[in-house]
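Attaching a single structure in structure tokens format; questions to follow.
Removed from the display is one protein chain of the complex; every other protein chain stays in position.
Moving on, here comes chain A:
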Amino acid sequence: MQLLHLMILLPFLFVVFIPFLYRRFNSQLHTGWFVLFIPLILLLYLVTFIPKVSNGNTIFVSMPWIPSYHIDFTIHMDGLSLLFGLLIAGIGTLVVLYSIYYLSKQREALHNFYVYLLLFMGAMMGLVFSDNIFVLYVFWEMTSISSFLLIAYWYERDKSRYGAQKSMLITIFGGLAMLAGLIMLSMISDTYSIREMVSGNRVTAFTSHDLFIPAMILILVGAFTKSAQFPFSIWLPDAMEAPTPISAYLHSATMVKAGIYLVARLTPVFGGAYEWFWLVTGVGLVTLLYGSINAVRQTDLKALLAYSTISQLGLIMSLLGLGSAALYYGLGDEAAVYAIAVFAAIFHLVNHSTFKGCLFMVVGIIDHETGTRDIRRLGGLMHFMPISFTLTIIGGFAMAGLPPFNGFLSKEMFFAAVINVIKMDFVYNNFIGTLIPVLAWIASAFTFVYCMILIFKTFKGKNKVPKVEKPIHEAPMGMLIPPLILGLLVILIFMFPNVLSAYILQPAWSGVLPELAEKGKLQIEISAWHGLNTELWMTIGVIVVGTILYLTLRKWYRVYLIYPEAATLNRLYDNALKIMELFSRRITDRYMTGYIRDYLVYIFVFIVVMVGGSLWLFDGFVYTPSMDAPVNIYEVSLVIAMVISALTVLLSKSRMTAVISVGALGFFVSFFFVLFRAPDLALTQLVVETVTTVLFLLCFYHLPQFKKEMSHLRFKVSNALISIAVGIVVTSVALSANGTRLFPSISSYYEDAYVLAGAKNVVNAILVDFRGIDTMLEILVLTIAGLGVYILIKLRLSGRGRDKNEEAK
């Protein structure tokens, strides 16, 4: 364990103290102030690594966890994980600060909140720094669980619980798929370490492996569910029931980027395959379009932001897919061109975290100050909340991709990447391939529209104060500081993109494409926004078309009503759950009838099918009568007598006949034992049968006569068929077993009983000497049965029995 491990596990360690701090200090001091130090310390600690990592070094420290399975908590810090680490710690700090002002000290269960939040932070840290895939999976699921807890923070609300359950089901589904994929990956690559998978010569051997494509698809399912890609995106809008700091932190800046991280991290492994290119790019683009189109129709601010998050995540995902073409083209100069898409992805990832975090916090402020997040009830807040308005403009314009904000830069690079894609030969001849820039452009136009809705419908227009519950005013300064910092970053990144690029983005870029980085092909200077190129014309087009669309929104808004509500993904999910529940209930109701006869039928049919079937399938039936002993007239007549008495039991109408027939059967059995030279058995059987018959008679004296069986003929026929089948199976097993004797009996050993045990009765010697333990336990069985009988008769606790007794008295 080294300092780095300790730092990454710090949130987990601090979790223990939160309830104590809450109980001891909460009346004086908001618990959040104690928590604030954890991400701050983490952030400062991680910042110290920036110089080292930006020089191209990586840090690799290992701590054994389950050494015998080669599962170690190994930290691998390169540019990519450091970037994520900084995001998590940085935005974590701001979110904790924001939550101190957002959540009430008196009304909220703060200890729960901060425990969950720190669990999440620690899990996220572990996720991005783990090198071992199984440790990564552990942290991955931990983020799902802590997210579940945080979404249902106000657990008394139905919608919170619904949202939490939905996100849990979907992300855990993806997580399990990913686990399967990771196991396959470890089988392909023969290592659990991502670093070793990525490194050099292993990669080429992967693509030909049979499990390569299944592993890729399963891991992508995990990444897509976590990052809310189409069609797994439906959990994200419902996760907006969480407190706003959580929405800002988990559902815009960090957790939803875990899938992006995984895709970026495994790009060197899978990126060379064109299936990966199409899957990641395709799903990303569909998500981008789906999210941006759906965001426009939302009336709830947080839902709008949720869909915009989905859309932006799709953008980042598609950029990662486009960038993977660099690996497809090997290490040539062409590769360097496509590799810029990966840089754009990383750049936009950072930008998105800043402006989306800022926007969520502002929406939280509006909610906090006006009591509503409904766009239709808001309006004209500009004069009451000038700082929030400014922040919304910064965040909104950045999201729309306008200068002078950071979103502009990454959006330009996105356009550049989608234009480049047409140059690829395996895309060029493809209709869908040429469609990529068009789709990207349409999605950007819709992005512009919902950004304008977000800004102007809330802050401009008529003041609808009467509809708002509280007197409106600007938020307290403490609440505004975190979004102000993020807003400042949005502008600063635009002003000095190359500083960020040199120290943080470039190392992350080389982390995604290590082979190209070694060749020194990953060089970029972000200044392209000076030139008047295709990308800029596309942006201008977006602005023009977006403005027209926004201004005429009321006219074409009806288009959304055409799409049937029943076909939405949410409805699909709800119905699927309902149908699954109904279906399993139906099935269970079908076979769990409650009738003991049915269960017996299952058991007998199973025996017949399994035993009879395997006898038949594997030619198990052997019949060799030559080994038989000669047939004897006594035995034949005994057999006939027994069959007759057994049939009498079957056919008798009176219970007395049946009991006596079974008794007769027992006595015949003891005759058999006489014939088969078993005197002890004959004696025991005689005695036992007598006692049993007496017992039968004693007990059933109190029972009613057999009623005529009310069952219809089919019932009896099926019973008869089943029992005949069972009889045939038993006979054929007996015949086959008799026909194949593998080795002689060991009984000759026991025939030395006089020498070995001093006994002349061999059977008795076996019972009490050679195999005495059997006898002891058999005595125990008899004792227990006796006690059971005694208790059954004596102990009367049940209500009805007691009543009867009392009546009798």
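In this section, a contact is a pair of C-beta atoms (placed from the backbone, for glycine too) under 8 Å apart; a residue touches a chain by one contact, two chains touch by 3 or more; residues count from 1.
Keep this in mind: contacts and distances are computed from a predicted model.
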| item | value |
| --- | --- |
| Per UniProt, the name of the complex member that is left out, chosen from "Monovalent cation/H+ antiporter subunit C", "Quinol:cytochrome c oxidoreductase membrane protein", "CO dehydrogenase/acetyl-CoA synthase delta subunit" or "Protocatechuate 3,4-dioxygenase subunit beta" | "Monovalent cation/H+ antiporter subunit C" |
| From A:E275, A:D574 or A:E635, residue that would touch the chain that is not displayed | A:E635 |
| Residue, one of A:K462, A:R554, A:R586 or A:K760, that touches the chain absent here | A:K760 |
| Touch with the omitted chain, as defined above, among A:M495, A:I596, A:L617 or A:L742 | A:I596 |
| Residues from chain A at the interface with the omitted partner, ascending | 594-597, 600-601, 604, 623, 625, 627-632, 635-636, 639, 642-643, 646-647, 649-650, 655, 658-659, 662, 665-666, 669, 672-673, 676-681, 684-685, 688, 691-692, 695-696, 699-700, 702-704, 706-707, 709, 711, 719-720, 722-724, 726-728, 730-731, 734-735, 737-738, 745-747, 750-751, 753-754, 759-763, 766-767, 771, 774-775, 778, 781-782, 784-786, 788-789, 792-793, 798, 800-801, 804 |
